[in-house]
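This is the structure I have questions about; it appears just below.
Note that this complex is displayed minus one protein chain, with the remaining chains in position.
Chain naming follows the written order as A, B and C, and within any one chain the residues start at number 1.
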Amino acid sequence: MLELIVISTLNGVLFGMLLFLLSSGLTVIFSMMGVLNFAHASFYMLGAFFGFQLTKWIGFWPALVLAPLLVGAIGMAVERYGLRNTHKHGHVAELLLTFGLAFAIEEIVSMIWGKSPLDYRVPALLDFPAFTVFSTNYPAYKIFMLVVSVVIFVALLLVLKRTRVGLIVQAALTHPHMVGHLGHNVGRVFMVVFGVGSALAGLAGVIAGPALVTQSDMAASLGPILFVVIVFGGLGSLPGAFVASLVIALVQTFAVALNGSLASAFGPLDPSTGPSVLSDIWNVTIAQVAPIVPYLLLVIILIVRPMGLMGTRES
Amino acid sequence: MTAAAIEVRAVDKRFGNVGIIRDLNLSVAKGERHAIIGPNGAGKSTTFNLISGHIEPTAGEVRLNGDVISGLRPFEINRRGLSRSFQVTNVFARMSVWENVRCAVLWATGHRYAFWKNVDSLPEVRERTAKILDDIHLMHRRDVPAGLLTYAEQRELEIGITIASGATVVMLDEPTAGMSHAETDRAVALIRRLTEGKTLVIVEHDMSVVFGLADRISVLVYGHIIASGTPEEIRRDPKVKEAYLGEEAH
Amino acid sequence: MTTTTTSTPKLATDPAGDNLRFYGVWLAGILALVVLPLVFSSGGSVTSFSLIGIAIVFALSYNILLGQTGLLSFGHAVHYGLGGFAACHMMNAVVSHGWPIPLPFIPLFGGLGGLVFAVIIGWVMTKRAGTVFAMISLGIGELVASSSLILRSVFGGEAGITTDRTALPKMFGWSFGPQIQVYYLIAFWLVLSAIAMYALTRTPLGRISNAVRDNPERVQFIGYDPHVVRYIAFCFAGFFAGVAGGLAAINFEIANSAYLGAIQSGLVLFSTFIGGTAYFFGPILGAILVTYLQLGLTSVTSVWQLYFGIIFIGIVMFSPGGIAGLVMMHRPLVRAGTLGTVIPAYLVAIVPTLALACGVILSIEIVARFSGGEPINLFGIGFKPQSPVTWITAAVLLVVGGFVARLSWLRVADAWDRAATVARDRGYLA
Partner (left out) sequence: MRKLTLAIAVIAPMLGHAASAQDTLKIGYIDPLSGGGASVGEGGLKTFQYLAEELNAKGGILGKKVEIVPLDNKTNPQESLVQAQKAIDAGVHYITQGNGSSVAAALSDFVTKNNTRNPGKEVLYFNYAAVDPSLTNDKCSFWHFRWDASSDIKMEALTNYVKDTPAVKKVYLINQDYSFGQSVRSDARKMLGAKRPDIQIVGDELHPLLKVTDFSPYIAKIKASGADSVITGNWGQDIALLLKAAADAGLKVNWYTYYAGGAGGPTAIKQTGLDHQVFQITEGFANSGNKAAMDYEKAFRAKVGLSLWYPRAVNEMRMFKAAAEKANSIDPVKVAAALEGLKFEVLDGGEGTMRKDDHQFFQPIYISSFGKLTESEPYDEENTGWGWHLVSKVDTPQTIVPTTCKMARP
């Protein structure tokens, strides 16, 4: 049991940090621009595919730097030539633009790299078990992922607290309407923020690619969870996104690890009742419902506390 | 003795630690035209928001015709016969002028959320809407989307929407702001005519409007009413002179 | 949004002519529905028409939310799917209990399925509009879709619930086995639902929904609770989505979790938005186009999703009013009689634009088929994706077409301005 708890915690924290890496970019973009970027997970996917391709050509470490930059550049282009022109039509139009973009990116990626999972490997340097807990190896690459996520998290906080752009972003987090009136080159700030947000997603893609699957549906499978994270944490709240990432990742990991069901807790139903909704619910294990738990959390929090866990604004 | 149309008693409003409104007391009698004046940032719009239910007071209470309305939602207050306009034009931009006014008529004529009636074949709604459009001189623009009206026209529409429900208490927030002299004169005449027999509360910067229109005036400075009285009394009040007229008399 | 109101502008027209035209359009539509399968009588067309009919009902129901009330939902398929399941269960129950309910009444139960869920979940969901509503709808959508796989006794797991439409009591001697009979059933419900939904826009509730869409804050100061307005609108949308789901269940004789899923929700959003949300007929155009593309494009290219994405992005960026918005933009010009001055500019612009479009298509297909290792494209003729000739053609079409298209569209804009000025002078344009 202890073994399971330790391993699950490690796995949960790891997944949580990855989620945070993605949701931080999304949160900053949202608070600055009011745009929920549906294509954010697509940028993550682009990061993984660029990472794969560049690793093939120039090796993993240069790719780790270059791929996110590329993704960031694409993000900036999207902001400059897409979102900026759509802005006048309102947030719904902007949201729909990114929605269409997500569609297009997925298809472009599968056009170029195919639809099967790619052979994107962990770099040889990190391909060894870092330590062993309860006779289970913990791969070094996962530790590496953890470290990168934490470093980015700390760096992000420092940038936000200590630099001018950071101050503007901070201001945007709390007083979104003020920033526009302060005479900054709002356009350029938006572009940079969008670029940085995308680059963060790209970085997450590069490092998550070898550990998870690099496949053209990876964006679609992760996207909805990201929205859950940032809405759950509170739209526009970085600490909220951080907490929500960890909570959701841990809840999901632990849900998987548990075997319990109502049947195991209260004994099986009378078999004569036959199959019904009740028996479905009675016999389903926590592990089986693990994937819907985040959505359940989302709906509950929006009902109970519509501004999210640590949010200050409603929308 | 009948209750005052609006009675504000010891209302405080704080945002965080900042007190915007402090111990506000205001009484507007039925049928009275009451103007609230004061320097920028004195809390005039906040006062409007407090009375109309847009925001809730931190302390104190507001009464409408004797009933407590503080804590009620804006639409509940509206249904009790209080209607207000906005300082920033606040119309239904994508709908036509006709639709704008008609929407404001619907609740008062009892059609509420009806989804079984054809809105075009409700004679009393049509007549009332037409009358208001005539009153605000926008009949010739009835099919134009409200967002495409000129500024002055939008301000007139704003007044039209506000009075459309037939509310007995009408609150207008700077109805002539940004208008030319000619437009202002027209608007004042319009307001005078449309609020005949109703209680009117108006926030205004233009002193000629205020002193021409109001029966009574309250002066609001830093969230507190420093004086209340007839135009003549206000004109003579030394506190007002010092705080307000002294500096920016028109 | 440039062109706006849902009410018809009445400048300088006589009401009697308007009425005539109004009923004329509806009658023409109904007539078309009756005649279409007689003209295009092949099985394939009748199947396509049936699907389009279902998609139209679904898209119109979605527009009650998006276009009428301003609610962006990412989970509208939940009601569609639950309607489908309700209809399937009802059909099976009718058969097993021998109830005297013939098939044409089944979509009503589909609608009730969608409605019941909307009534239950709607009050909480519609508390807020905007992003919060969009996110809750996304969450609810995922939740219901995933739950449908767990609650097997109701949803039949991933295989779904099957049914047999011919087993129900007959009506007019129709067994509803042949597709053409199903088509007429769908057409009947399409007309019924379209009239009902159109009528809804002409009621006090419909108009207040528009007001809530435009300015929910102001609505509170004319006596309405925007929450209640959104809730009622949401329930109506749920009901008609359920009707569409019920029709789909009749058409396919199966309901499964795919009905409820994100893809279905995305499709209806696509259809409605591409068609145009500001006009009642917008979603109809969108549903026809999208269903049609879906049926047609998928057999032509494997990357149909990309074309969808591009069309969608194009509409969002260049014509947020959708196709209906584009069409209605010309209405004042037609009335002012100045459309003729714009047409030549359009005709000039259309050539390079088509060239550009071809360049885009060609480039996409080169990439799509090149990396796939396909030696030739599916249609044999013309371009080999690996040949430099193809690449050059694509590049030329893209660059030259793009450049000339840009110039010619600037000319169109000029011509437009002139025509619009005239129209304004004549009083047909505000």
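Just so it is clear, a contact is a pair of C-beta atoms (placed from the backbone, for glycine too) under 8 Å apart; a residue touches a chain by one contact, two chains touch by 3 or more.
On a predicted model such as this, the values are computed, not experimentally measured, just so you know.
Note on the chain not shown: across the whole complex it touches A, C. Considering C:F252, C:F281, C:F312 or C:Y428, the position touching the chain not shown turns out to be C:F252 (whole complex). Touching the missing chain, out of C:N92, C:T166, C:S319 or C:S363, is residue C:T166.
From the options C:F105, C:W123, C:W174 or C:W304, the residue with contact to the unseen chain in the full assembly is C:W304. Looking at A:A201, A:A257 or A:V299, the residue that reaches the missing chain in the full complex is A:A257.
Residues of chain C in touch with the missing chain: 40-45, 47-48, 51, 146, 149, 157-160, 162, 164, 166, 177-179, 248, 252-254, 256, 258-259, 263, 292-293, 295-300, 302-305, 358, 361-362, 372-373, 377, 379, 381-383. Even with one chain removed from view, chain A keeps its contact list with that chain: residues 3-4, 7-8, 11, 15, 110, 114-117, 119, 121, 129, 132, 134-139, 142, 211-213, 215-217, 221-222, 253, 256-257, 285, 287-288, 290-291.
To be clear about the criterion, only the chains that are shown with their structure count from here on.
Viewed as a network of touching protein chains, the structure reduces to a simple linear path.
For the pair chain A and chain B, the distance between mean C-alpha positions equals 48 Å. Here the CA centre of chain B is 43 Å from the CA centre of chain C.
Work out the mean CA point of chain A and of chain C, and you get 31 Å between them.
Contacts with at least two other chains are made by no residue of chain B.
On chain C, the positions that touch chain A within their shared complex are 1, 72, 124, 127-132, 134-136, 138-140, 142-143, 146-147, 150-154, 262, 266, 269, 273, 303, 305-306, 308-310, 312-313, 316-317, 320, 364, 367-368, 371-372. Chain contact summary for the complex, chain A toward chain C: residues 36, 82, 85-86, 89-93, 95-97, 99-108, 110-114, 224, 227-228, 231, 235, 275-277, 279-281, 284, 288-289, 291-292, 295-296, 298-299, 302-303, 306, 314-315. Within the complex, the chain B residues that touch chain C are 52-53, 73-75, 78-79, 83-84, 86, 90-96, 98-99, 102-104, 106-108, 111-120, 122, 141-145, 147-148, 161-162, 164-165.
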